[in-house]
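Every protein chain except one is present and positioned as in the full complex.
So, chain A:
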Amino acid sequence: PKGELEQVGETGESGEYNVYSTFQSHEPDFDYLKSLEIEEKINKIRWLSQQNAAHFLLSTNDKTIKLWKVSERDKQPEGYNLKDEEGRMKDISTVTSLQVPVLRPTDLMVEVRPRRVFSNGHTYHVNSISVNSDGETYLSADDLRINMWHLGITDRSFNIVDIKPANMEELTEVITAAEFHPHHCHLFVYSSSKGTLRLCDMRASALCDKHTKLFEEPEDPGSRSFFSEIVSSVSDVKFSHNGRYLLTRDYLTAKVWDLHMEKGPVETYQVHDYLRTKLCSLYENDCIFDKFECVWNSSDSVIMTGAYNSFFRMFDRETGRGVTLEAWRETSKPRAVLRTRRIYTGGKRRRGDVGVDSLDFTKKILHMAWHPEENIIAIASTNNLYIFQDRVSPDTHGPDLGSNTI
C-alpha cells in the first residue's frame, strides 16, 4: 500500500523467493478544483488472466486505475550493421561487411510499462477493482458508484451502480467492495457499510441500482453497542472459485454466504471475538476502521483472513475449526514449519498463549492472497511479504506450512 508495487519472483531450487520487479505505480497528485491532495497509495491490485507471455495487472489509488504490462526480456539482438554496441551510429566508411543481427541471451530484464490510464471516472475514493471473466471489461467501485470499463478504452466508462442519494443528507450507507462473478460476466456483487451484499445482473438494466438479490443478516439486538454499525461494515467480499458462495469479512467475523440463500450467511467464523469488549479502545486508536481482506483456497474448502499481532486465521469449512498462524520474521525462518498460536481468553493458560492485552495492534495483516491452484499463500505485513507453501502435499490444505520471507 505504498505507491510502489513489488512483484515476487520465481523460486530457485531452494524455494526461495526474490523480488522480481519493483516499480512506481502511482504518484501523488493534486486535484486543483477541489484543492485536494490525491494519495499515491495503492488500494487494490488485480491481475488479468494471462493471454500471452506478458502479464497484465490493474492497480488503483483513490482516483485513477492503471493497466500495467509486465514482460520479460532475456534476449537481445546483437550485431547491428549501422549501430555499435552502445547504439551509436557507426561511421559507414568503417563497415566493410554485412552481418545478420542475432538474438543473444542476456540477463533477465523485467519491463513494466503502463498501457492504459483510466482517470476521471470517480468522484469518491476507489475501494475495489475486479476483472470480468470476459477478459475485456472490469469494474471499479468507489463509495457511492460502480463503473464498468473496457480494458482498451480509457475515455469512457459505464456507470452501473449509483447509490448517491439526491440529498446527501440522506446518505446512510456506502459501497465498500465489489467483485465480478468468476464465471458469469453479467453478475457482480457489492457490499455495503451496513453489512449487506447485493448481487446485480447487468442484463436486467443498464443501471443496476436495483439488486437482483439482497443478502442481509438481521442484527442481533443483544449485541448492540455504539459500534455495531462499524463492526458490521463489510471490508472485503470474494466469490468462491466455483461461483456458488460469497465470502465476506467484517471487523470481527468472516462469513460464507450461499448465493441461493439471501436471509443470512451459511457459515460464520469468529476471527477475533475477544476484541468485542475492546471496541471502544479500538475506536479510539482507529483500529476499528481497519479493512481486512479474506481469501478462499483453490478448492473453496478453506478460508483465510488476517488479524492483529501479525496473526492470520484459517478456517476449515468442513470441520468449522479455525487455526491461528503468525507471520513474523523472528519466529519464521526459511523453511520453518508454522506452528499454531493461541490467544488466551480464559481457562487454562498454555505456554505460548498470547494475552489479549499484549496484542500488537500495529502489526496487522490486512492483505493476503492464496495461489489459485496450489497451496501457496502470500501474507503482507507492514514491510514484509511472507510466502508460505504446503510442503507435505502441495495440493491439499492444512496448517503445516513452510515459510519464506521477503
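In the analysis below, a residue touches a chain if its C-beta (ideal position, glycine included) is under 8 Å from a C-beta of that chain, and two chains touch if they have at least 3 such contacts; residues count from 1.
The rule is simple: contacts and distances are computed from a predicted model.
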item: Protein that the absent chain corresponds to, by UniProt name, given "Latexin", "ER membrane protein complex subunit 8 isoform X3", "Immediate early response gene 5 protein-like" or "GPI-anchor transamidase component GPAA1"; value: "Immediate early response gene 5 protein-like"
item: Contact residue for the chain not shown (choose from A:53, A:82 or A:168); value: A:168
item: Full-complex contact with the absent chain, from A:16, A:229, A:262 or A:316; value: A:229
item: Omitted-chain contact residue, chosen from A:41, A:156 or A:183; value: A:41
item: Chain not shown, touching residues in chain A; value: 31, 34, 36-39, 41, 62, 123-125, 127, 143-144, 165-174, 176, 193, 225-230, 233, 280, 283-284, 286, 289
